[in-house]
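Here the complex is missing a single protein chain, while all its other protein chains stay put.
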Amino acid sequence: MKDIKNITKNQIFWPITALLLVLLFNLFFTPGFFKVEVKDGHLFGSIIDIINRGSPLMLLSIGMTLVIATGGTDISVGSVIAISAAVAASLVGGEMIFVEGVQEYVTLVPMPIAILATLVVAVLLGLWNGTLIAKLGIQPIIATMILMVAGRGIAQLITAGQIITIYYKPYFFFGGGYLLGLPFAIFIVGIVLLIIMLLIKKTALGLFIQASGCNASASKYTGIYVDRIKLIVYTLSGLCAGIAGVLISSNIKSADANNAGLFIELDAILAVAMGGNSMTGGKFSIPASIVGALVIQSITTTIYSIGVPPEITLVVKAVVVIMICLLQSEEFRKLFANTSWLQRRNTLENKISN
Amino acid sequence: SKPASAPAPAADAATQTAETKPEEAKPEEAKPAEAKQLVVGYSQLGAESEWRTACTNSVKGEAETRGIDLKFSDAQQKQENQIKAIRSFIAQKVDVIGVSPVVESGWETVFKEVKDAGIPLVLVDRKADVPEDLYVCFLGSDFKEEGKRAAEEMATLLNGKGNIVELQGTVGSSAAVERLDGFKEVIEAKYPDIKIIKSQTGDFTRAKGKEVMEAFLKSDGKNIQGLYAHNDDMAIGAIQAIEEYGLKPGEDIKIVSVDAVKGAFEAMIAGKLNVTVECNPLLGPQFFDVCESIVAGQPVEKYIPSEEGIYRQETAAADLPSRQY
Amino acid sequence: MKGENILLTMKNICKYFTGVKALINVDFTLRQGEIHALMGENGAGKSTLIKVLTGVEKLDEGEIQLLGEKVQPKSTHEAQGIGISTVYQEVNLCSNLSVAENIFIGREPMKFGKIAWKEMHKRAKMALEKLDVAIDVTQTLDSYSVAIQQMVAIARAVDVDAKVLILDEPTSSLDKKEVEKLFSIMTKLKKEGIGIIFVTHFLDQVYAVCDRITVLRNGEFVGEYQTKELPKVKLVAKMIGKDYEELNAAIKGDEHKENKKDFTQEVFLEAKGLGKKTEIEPYDVTIYKGEVLGLAGLLGSGRTEMARLLFGAVKPDEGEMYIEGTKKNIITPLQAIKSEIAYCPENRKADGIIPDLSVRENIILALQSKRGWMKYIKRSEQEKIADDYINLLSIKTPSAEKMVKELSGGNQQKVILARWLLTQPKLLILDEPTRGIDIGTKTEIQKLVIEFANQGMSVIFISSELDEMLRTCSRMVVLRDRVKIAELTEDELETNVIMNTIAGGN
Partner (left out) sequence: MKTKFQTKFIPIFITFLLLMGLLAFGSLKYTGFFSLQNFFNLLIDNAFLLITAVGMTFVLITGGIDISIGAVIALVCMLSANLLQKGWNAFVVMVLMLVVGAVFGTGMGIFITKFKMQPFIVTLAGMFLARGLCYVVSIDTIIIDNPVYVAISQSRINIGTGFVSWSVVIALIVLAAAFYVLHFSKFGRRIYAIGGNEQSARLMGLPVDQTKILVYTLNGCCSALAGIVFSFYMLSGYGLHTVGLEMDAIAAAVIGGTLLTGGVGYVLGTLLGVLTQGSIQTLIMFEGTLSSWWTKIAVAALLCLFILIQRVFTLVKTKKAKPI
């Protein structure tokens, strides 16, 4: 009895429940949703699609969780994706080259350098956000809005308003390749997750982030440099967005300055919230946010798979989001538990456990 | 068959016009009387795609070659911004106003203001739902016609029989609505054996096109014989999805799309795309021809269609070098 | 006990939090025109009882009657509606609003459908003048110190027309003069027939104004007594639950003068001309190793500001600081911490606790930032530290993993003390460290401070309780109007000397 209660207390319990519910729905209403087959030596199916498609969102939600934990938000991630995709694509090369009638795969600069440069750009963008917020004390939403608006312009500037198609084959591996039968993108997510989790669990960074988000003034008195912490999280968020930009451009083999990552900041914030994290900062759980991201991607894929007419897609999404959030709301659950045996059991349990 | 003018790079055009002051007007062609430089305001709806960028470049480039003082405003896809831009053109007392409206409706008030100010107005590329006396002429393509042509092409490819899926443009955009209407009209009227089994928006983007196509393939897979995409970008995205699924785009699934951008030609050369219906963005020369006629007091047609073709796989390799966008 | 006199009864009140039984079958009766003290150790359940009564927390079992009618307020709003006005333990005001608004919000005077601002300011001024507080009521609340804020909260509660007035530790950062003013107002209200519930840890205050005492221990009802009939020692015995003899010693300790006299002449810190415009005039101060230096002064005299400058919490405009002879530039708390200085701030809600973090995390935080973020203290070590300090300061919590915001006020204060003791500083600055701490623990803390000082640690002690300062300090600096006016050595440390210096008479 007590174990069950403890499990439901765990932050990640409700996001996972939501994910299972969405998948359960598919089990009944989407034929072949769970079919996974092996094609060309790798796994193939809707589930794999969700993981693959959801990877950029999962990456973003990692950075976004940290930012939100300090009590801020970063709405520039979509633009950072556009910029990094544009940088990567223009460095890796956007021209189809034929040598004696055969298509050649050449890059403008060696791929590792191109990717490194892209990530450096992303980190710089994150630092820019962090500086405005931490050093100059500008409100996060407005500070990142500057980059959100300008960023897309910068990305278009880099691509001169064109969609840069990428022809260099090895680059496609990041977002489209497979390793051990699984999409390579998920390994990137895994590595980033691992590194950040290590940073957070094995150093005091996680504790400091939580403290800063919870009570900045008290944190300052304990000797935490709150502004440095902020600088770090916005930089990390920029980096995550940069990696997501590489994944996206690699997956669709092009950089579309206009549309890459458009409105994805909303999904990223939604993922964090679906993970049960507080939007006002403080305690956080990155794995829960990742599950949140998976929930969102599953909903999207489900909507496509069951053929919801495009006119009502958004309405469906709204209803599902609200339902999942209600599920997480303790007050709402109480409404149902009220007057029933559950409540009586709860008080009883309290008495017993005391 | 294309109007042969080479648009200069946009950035150059921008800086040059900024420096061109009205008094240092060009030594001039065969303009009557005093060399008064023509001032044209152009409200572009945005830069949402390569196609649109090509259109912008064409207008800007042409203005530069002709020495016209172009006031260019980009509305970032917002009608409010276009209305504001038009008002600012009135304030700046331009000679002609060109508008590519982002939506069809809601223009009456501001167009009336333009008329009251005595400035002729030309609609470019997209129509507006206003009484005919509010604008001088409309120059552009017919989305519905494009949809119809795409349907005919699709029917030929499938021999009048098969299941097709559709990738729509942004919900509610006039290009999406009309390309859908035109296509449906022809299919329903003439080809009862062709069925549209799934239809979903791909927002005119590669990423969404790919994502939606993946989901279509997972649910309907081998049942799909044809794909109609409202623009080339979505088709290119979908092609990747089809390849990853293990089918051959262009063979197992016939693909028809609209726009005829460079990428589409590359795909056709590779045999992955069957047909693209052109929607010509290079409207600059035609537009300024019209402007100059109006200022010179010559009569102009109410509807000036842009010149458009259909490109198929067979001729793609030959056509590619001449594509400008 | 005449029936018609009874104002409020609470019967068999139970309140459970997960893992804690905060109240078990508590009874409480309040009569018209009485001041009723609610006593108990930290975490005994006093605040919880008040919260249940005023609808902040939902009661699990029991019944509340007001004037014979059963009531069940679901929010403070409803409680106010039925005539219960409350000052909660922590300052619960809106720092973004002006002082006047804080007093009148929810019941602003209106004129022609508009808030009559002038009228409101006038009345706010009057309300505060009754408490002898003369401040600009149009300024926002956050420009005043905690003590002033506490006075504003009292002014608000007192100004409301209420049948029941509840004061949960209103006096914790007030000094004698303010307390006396408050008492005179309480007595006046009592004469008007209002029932007052008064929570405090100062026994003297209880005996000064209260008619009755209800004692709680560990969430259980111990008993209700007439003040006259319950001697101090017995009261403490009821609160602590220990027997008589043991206690005598404790109380003695409480009254015993323990101040520390012997310290070396080795200087730990020397400040020269340290000051910041509008906060505090430049001052010189020398702190010796192993001494307990008191800062005395009236409300807003600048004691806190002085301490904040030493800790680098604010950046000084001018002046220099030497630590153990070398010049140090301390402009951030971390630099101070690294120079072995610790500062326990006075406003525990705003500057002290990190509410959503656990007790364990709150305790180790300062030590962690001293060590740097790379050298993370191992989980097992953290747990050990936390348990040690929970025992040392007898923090009442079911486990070290409980969120600190769920602790009682006094226990939160102990957690913060633990945080700073843990850094083992060479200079410990304590700004009202015993705020809201019960007498048992208070003597413990005083002993601890002196013990540390004996081991060579310097302490700066700021307290609004002069007795406490006299008991612990070996030297005193007196401030008035944000200027350092005097330094008193040990032989001058007597109540009347200090009072004279503070007040400005020579």
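The chains carry the letters A, B and C, assigned in the order they are written, with residues numbered from 1 in each.
Just so we're on the same page, contacts are C-beta pairs under 8 Å (C-beta built on N, C-alpha and C of every residue); 3 or more make two chains touch, one makes a residue touch a chain.
Because the structure is a prediction, the values reported are computed rather than measured.
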item: Neighbouring displayed chains - absent chain, whole complex; value: A, B, C
item: Full-complex contact with the absent chain, from A:Leu24, A:Ile141, A:Leu179 or A:Ile195; value: A:Ile141
item: Given B:Gly46, B:Gly162, B:Gly202 or B:Gly263, the one touching the chain that is not displayed; value: B:Gly46
item: Which of A:Leu24, A:Ile113 or A:Leu326 contacts the chain that the document leaves out; value: A:Leu326
item: Residues belonging to subunit A that touch the chain removed from view; value: 75, 136-142, 145-150, 152-157, 161, 257, 266, 269-270, 273, 278-279, 310-319, 321-322, 325-326, 329-332
item: Interface residues of subunit C (partner: the chain not displayed); value: 56, 75-77, 79-80, 86, 88, 92-97, 101-102, 105-106, 108, 110, 113-115, 138-139, 156, 278
item: Subunit B, residues in touch with the chain not shown (by the definition above); value: 10-11, 14-15, 17-18, 41, 44, 46-47, 53, 56, 60, 70-74, 76-81, 83-85, 87-88, 91-93, 103-106, 108-109, 112, 129, 170-174, 177
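FYI, only the chains that are shown with their structure count from here on.
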item: Category of the chain touch graph - line, ring, star, complete, other; value: line
item: Centre distance in Å when subunit A and subunit C are each reduced to the mean of their C-alpha atoms; value: 44
item: Centroid distance [mean C-alpha coordinates] between subunit B and subunit A, Å; value: 34
item: Subunit C residues counted as touching two or more neighbouring chains; value: none
item: Residue list for subunit B, restricted to those that touch at least two other chains; value: none
item: Touching residues (chain side subunit A, partner subunit B) in the complex; value: 30-33, 39-40, 44-46, 49, 53, 96, 156, 160-163, 165, 176, 248, 251-254, 256, 258-260, 262, 300-301, 304-311, 313
item: Residue ranges of subunit B touching subunit A (in the complex, touch as defined); value: 9-10, 47-50, 52-53, 56, 168, 171, 198-201, 203-208, 210-212, 214-216, 218-219, 233, 236-237, 240, 244-246, 263, 266, 325
item: Complex interface listing, subunit C residues touching subunit A; value: 16, 18-21, 60, 311, 313, 332-334, 336-337, 343, 345, 350-357, 361, 365-366, 368-377, 419
